[in-house]
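Showing subunit A:
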Amino acid sequence: MTDQEKIAMLEETWELDEGTLTADTVLADVDEYDSMAKLSLIVLMDDEFGVKLTGDVIKGFETVADILKLMENA
Partner candidate 1 sequence: MFTEINNVKVIGMAAAVSPEWDSISDLSDEDEATVQRFIKKTGVSGRYSASPRQTTADFCFAAAEKLLEEKQIDKKEIGVLVFVTQTGDYRLPASACVLQYRLGLPKECICFDVNLGCSGFVYGLNVLASLLSNTAVKYGLLLAGDSSAREFSTRRKQREGHSGNWLFGDSGTATLMEKTEGGRLQFLSQTDGSGYKAIISPYGSWRNPDSPDGRTHYVVMDDIAVFNFATAEAPKQLNDFMAKTGTTPDDYDCLVLHQANLMIMKRVAKKSEFPEEKMLVSMDRFGNTSSSSIPISLVDKYGETEDDRTVKALCCGFGVGLSWATCALEIAAADILPLVHTDAYYKDGYNLDDQV
Partner candidate 2 sequence: MVFSNYEGIRIACIAASVPEGRVDIAAMADDPNEDPKFVKSFIKKTGIAGKHKCGMDQTAADFSYTAAKQIEAAGKYTPEEIGVLINVTQNPDYRTPSTALVLHKRLGLSKSCLAFDVNLGCSGFVYGVSLAAGMLMASDAKKALVLVGDTLARSRKGLGVDQRSSNTTLLFGDASSATLLEKDDASRLTSALMSDGTGHKALSTPYNAWKHPVGPESIPSDDIAVFNFTINEVPALVEEYLTKLGAEIDGYDDLVLHQANMMIIKNIAKRVGMPMEKVPVSLDRFGNTSGASVPLTIVDKYGSCDENKEVRLLTSGYGVGLSWGVMEVTINTKDILPLTYGKDRYDDDYPDE
């Protein structure tokens, strides 16, 4: 899966317009990245990649790239 495809998945999950995110986007700057968005991310990562995210791992995400790194099949 390319980074572009992964970013598209994130945009869809968080109901953002296509092209809103890049790998360098700082998550703190994204208004929609609230507590509900984090839960949606947990579901996405588990269902699509078999990756289980804990609160500590999520706290460590600073940019979109940090998330892309984990979007590999576990």
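Rule of thumb we're sticking to: a contact is a pair of C-beta atoms (placed from the backbone, for glycine too) under 8 Å apart; a residue touches a chain by one contact, two chains touch by 3 or more; residues count from 1.
In picking the candidates, the idea was that all candidates are chains of the complex that A comes from, given by their letters.
Computed from a predicted model, the values in this text were never measured in an experiment.
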In-complex contact partner of subunit A, selected from candidates 1 or 2: 1
Residues on subunit A engaged by candidate 1 in the complex (per definition of touch): 34-36, 38-40, 42-43, 52-55, 58
